[in-house]
Every structure is written in C-alpha cells, then in structure tokens.
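Of the protein chains in this complex, all but one are displayed in their positions.
== subunit A ==
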Amino acid sequence: MGNKQTTFTDEQLEAFQDCTFFTRKEIQRLHGRYRELAPHLVPLDYTNNPDIRIPLALIVTMPELKENPFRDRIVETFSEDGQGNLSFNDFVDMFSVLCEASPRELKTIYAFKIYDYNRDNFICKEDLQQTVVKLTKGELTAEEVTLVCEKAMEEADLDGDQKLAFADFENMISKAPDFLSNFHIRI
C-alpha cells in the first residue's frame, strides 16, 4: 500500500475511537494538527506513547481557539497539571468534549469546570465576575459587572449559599437550549 508511516498502532486507534467521539481518520488528522503546533517537539511516531506536552502558549495560537475569550480556561481545564500543558490525549479529549456529537451532560460538566476559576467545585461571585469581564472585554464598568453578577447569582442560586454548586449550574443550563449548540468548537 505504499510507504505509509504508521503514527498509531491499531490498538491505540481502537482505544481512541472508544473513548472519544472521533473516527480513526479524524484522530490522525488531529495528530497532524497537534504536530503542526510544535513540529520539533512532537514526534511523528506515537506507537510507544511518548510523554510530550505542548505548553498553553502554543495551544492558544490555534485558529479555533485564538478568538475565544475562554481559551486559557478551556486549555487549563483539560490539562492534567492544571497549567495548560496538553498531551495528545488531553488534546483529543478537549476537542472530543467540544464536538457536536458530545452529549449535553458531558458538556455541562466541563462548562462548569471552565467557569470555576478557583477550582473549588463551586462557581462563586468572583468566578462570575471574571466570566463577565472576559465576555464584555472592558465595555462595562465595575458597578455594572457587579450588578450583572448579583443578578445572575440571584437567578441561579437555589439554596442561598451565595455560590453555585454543580446542581444549580445544571439547572440553569437546562433552561438555555442554545447552550448545547453554542458550546461547540469545530475542528
């Protein structure tokens, strides 16, 4: 069949296909994209599972992520060390969760993690404020930001502890049907 270099063994591709929402061809295409980011760092041959991580600064230069205000948080959420250094497995995981075929529950879990800046398993007022600032990019004044966050907290916080647990977040997401179609990155 020609001089084709194998990037992955068959078992690896099977494992990827089982654990993500991608097909074999898409996995190989993703590997191409991953390698593009740091060709000197990422080997072509992944059959022995090399432990390579690409730093955050290179990942956010991807065109799919470049314009996204949450790009840093997204990459940090999917990295194992929490600093944004993605191995290829993390990379594939990230795009798998954000793809169209991924179910609502999975997207909700990861959206919660993304919006939870201080990683305490609650979305508190400061997390909301950071989100609002990122979305409006400095077009609102500090009082307006606080007002918006208070209103959002009021709407979402059911048990009155001034922070949103995962159940509160899930409840609010279920009322926004656009969320599923918006929370998706095509690669």
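Keep this in mind: contacts are C-beta pairs under 8 Å (C-beta built on N, C-alpha and C of every residue); 3 or more make two chains touch, one makes a residue touch a chain; residues count from 1.
Keep in mind that, in the parts below, contacts and distances are computed from a predicted model.
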*Name the absent chain by its UniProt protein name; which of "Leptin receptor", "Vacuolar protein sorting-associated protein 35", "Palmitoyltransferase" or "Transmembrane channel-like protein" is it?*
"Transmembrane channel-like protein"
*Which listed residue, A:P50, A:G82 or A:P177, touches the chain dropped from view?*
A:P177
*Which residue of A:F21, A:Y115 or A:F166 touches the chain not shown here*: A:Y115
*asked:* Take the complete complex as the reference. Which residues in subunit A touch the chain that isn't displayed?
replied: 63-64, 66-70, 98, 115, 128, 131-132, 135, 139, 148-149, 151-152, 155-156, 158-161, 172-173, 175-186
